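One protein chain omitted, others in place.
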Amino acid sequence: MSTDVVDRRSPDSDRLVRLRRINASAAFNRWCGIEVTEAADGRVVIEMPWRDEAGQYAGFLHAGLIGALIDTACGFAAATMTGDGLLAAHFAVDCLRPAVGERFVAAASVVKPGRMQFFTTCELSAWHGGKPTLVATGATLLTVTSR
Amino acid sequence: MSTDVVDRRSPDSDRLVRLRRINASAAFNRWCGIEVTEAADGRVVIEMPWRDEAGQYAGFLHAGLIGALIDTACGFAAATMTGDGLLAAHFAVDCLRPAVGERFVAAASVVKPGRMQFFTTCELSAWHGGKPTLVATGATLLTVTSR
Amino acid sequence: MSTDVVDRRSPDSDRLVRLRRINASAAFNRWCGIEVTEAADGRVVIEMPWRDEAGQYAGFLHAGLIGALIDTACGFAAATMTGDGLLAAHFAVDCLRPAVGERFVAAASVVKPGRMQFFTTCELSAWHGGKPTLVATGATLLTVTSR
Partner (left out) sequence: MSTDVVDRRSPDSDRLVRLRRINASAAFNRWCGIEVTEAADGRVVIEMPWRDEAGQYAGFLHAGLIGALIDTACGFAAATMTGDGLLAAHFAVDCLRPAVGERFVAAASVVKPGRMQFFTTCELSAWHGGKPTLVATGATLLTVTSR
């Protein structure tokens, strides 16, 4: 987004480049159309546009995709703080409201980094008619898999 | 209960027909290729074949799809015990091992039905080379949305 | 804390009085020495002093008491927004660090109130030598039991 040389090589810019590469390497993320829009130390924002194949039986965003966005954002938030491999060991999702919108934005952050595990949390908003609504929250516990 | 015709209209057979109709009405379930293979009172088995678009960055089944299978199976297990609408309020997933296989089978059951909410649990196995491996467990709390 | 008449009859002051009455009616809360120190609309702070009987095998605050503080604070946060009965249906706790301190402070807030259920979240800090450390986070889903 920036033509500034220094900015293109800032830590956050490097993080974005790296996360976008990881994101592009995940087939399901590509199918979802997930994009990484922000990355800082321990903090990430991703988004996904609505698509008709993403609906559950009532036409809301499927709970599996709510979980996928939360899991992905949490994993990326942890990845900003380590170069090691990471695997989700546990994730939990609270579905506050039906998830309806043109796009969905997940903002995740690291609650507690560690040598062996990362605790992360995430808020998922549905954007509808230009306005966000918080539709789900979640937490993910990631295990560091290699060193 | 034992003739062909009566058996085809047994309670479990009716449950299968109804769940398959619900399953077919969910666009994301169709994309996943989810099929309902068993249904009894408070108990359901579904399965999904592997597809390349379902992978995370290392090529395992994406945690979002692990959650989708668990959430779907749990919702169907609850649906065998009520004609009311159901929405997942909370779900949690333990990812025990990398989910790798040709197909994935989720077996869910109702732990506690209720007038206002259903507690359900699920085991997800990956079938690889004709053998199942337990790869994830999960629990879902569903709210009854209409009466 | 205040001698001002108006302040004693403010909504938050009324909330405090009511929550302290509920707190005093719970035998385990009395044993723990839990006190309600702040209450606002959808938000509560409680605290508990360390006592020797509260330790697990390594002398840290027992995970059960971490859960008790989170569950209690979340329930009280929901109670500030409804006069109905409430029961915890699900609660989850992330234990970030060993909980060691002279006292423990749990700050809970309502993420989403509802007619049938409340989603709440909580942060638990251990105060040691005058300084707080975040030791656990948690989330509780409460069901409204009467109307």
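For reference, chains read A, B and C in written order, and residue numbers begin at 1 within each chain.
Operating definition for what follows: contacts are C-beta pairs under 8 Å (C-beta built on N, C-alpha and C of every residue); 3 or more make two chains touch, one makes a residue touch a chain.
Given the structure is predicted, the values throughout are model-derived calculations rather than measurements.
Q: Taking the complete complex into account, which shown chains does the hidden chain touch?
A: Taking every chain of the complex into account, the missing one touches A, B, C.
Q: Of the residues C:Val45, C:Ala78 or C:Cys95, I need the one that contacts the missing chain.
A: C:Cys95
Q: In the complete assembly, which of C:Leu16, C:Val36 or C:Ala68 touches the absent chain?
A: C:Ala68
Q: At which residues does chain A meet the chain that is not included here?
A: Touch with the absent chain occurs at residues 89-90, 92, 116-117, 141, 143.
Q: Pick out the residues on chain B that sit against the missing chain.
A: Residues in contact with the chain left out: 92, 94, 96-97, 111-112, 119, 121, 134, 137, 139, 141.
Q: Across the whole complex, list the residues on chain C that are touched by the chain not included here.
A: Contact residues on chain C toward the absent chain are 22, 25-31, 52-57, 62-65, 67-69, 71-72, 87-95, 98.
Rule of thumb we're sticking to: only the chains that are shown with their structure count from here on.
Q: Give me the ID of the chain with the smallest distance between its Cα centroid and the all-protein Cα centroid.
A: A
Q: Express in whole angstrom the distance between the two chain centres, defined as the mean CA positions of chain A and chain C.
A: So the centre of chain A lies 30 Å away from the centre of chain C.
Q: Chain B to chain C: how many Å between their CA centres?
A: Distance between chain centres: 36 Å.
Q: Could you work out how far the Cα centre of chain A sits from that of chain B, in whole Å?
A: Computed value for the inter-centroid distance: 25 Å.
Q: Residues of chain A touching 2+ other chains?
A: Residues 92, 94 of chain A each touch two or more of the other chains.
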